[in-house]
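Removed: one protein chain of the complex. Kept in place: all other protein chains.
For chain A:
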């Protein structure tokens, strides 16, 4: 079976530092991948290259048959809008917008009418237990609530792939558990591919597969099988 995401010979340097040194990776549709490794090992660079945020110095990234690494910025923007969703550790909500307005942004960028976008956004917030927080600003949300709003925003446009960079890294264990289970439940229901960076083995244990990056190379890849 052809992989949904194929990375071949990925190399990326920042100045004299080699962040990625020839990575080959296949990820299948609907798969949940945990990317682990020590700080500075190249995890985020790998994720950014896969998502078209960074352009690799050499090598290719193909997502669903489209060579992402060969696209220009406008095409990559369009791809991020329609196919990818992102969740980060913290500070990813637009501070001037309410929770519900934050969730509508991908829909509005996709051309949806505001009224319909608001309806969809409220639906997602409801599914994540955040309806009461819909009118609140990010500064008025707890860390867990903010992450769940970010998840709603990442998934509202039904992306094929969700990229998550330490999505629970800034949360306490209880909040982290809640956020993680919510995110996994939603991606599993939708059949969304999840590529998630984490330092936490317990978080990685939720993945279908765990890959370890060390010194810019894949050190290991293990099927963990918890779902």
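Please note the rule applied: a residue touches a chain if its C-beta (ideal position, glycine included) is under 8 Å from a C-beta of that chain, and two chains touch if they have at least 3 such contacts; residues count from 1.
In this text, contacts and distances are computed from a predicted model.
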item	value
Undisplayed chain, where the name is taken from the UniProt record, one of "Phenol hydroxylase", "Cytochrome C biogenesis protein", "Nitrogen fixation NifU-like protein" or "ABC transporter permease"	"ABC transporter permease"
Sole residue of A:15, A:65 or A:139 that reaches the chain not shown, by the stated touch rule	A:139
Touch with the omitted chain, as defined above, among A:3, A:66 or A:108	A:108
Which residue of A:3, A:97 or A:190 touches the chain not shown here	A:97
Residue, one of A:2, A:17 or A:77, that touches the chain absent here	A:77
Sites on chain A contacted by the missing partner chain, in the whole complex	44, 48, 53-54, 73-74, 77-82, 84, 86, 88-89, 91-92, 94-98, 101, 104-106, 108-110, 113-114, 137-139, 153, 165
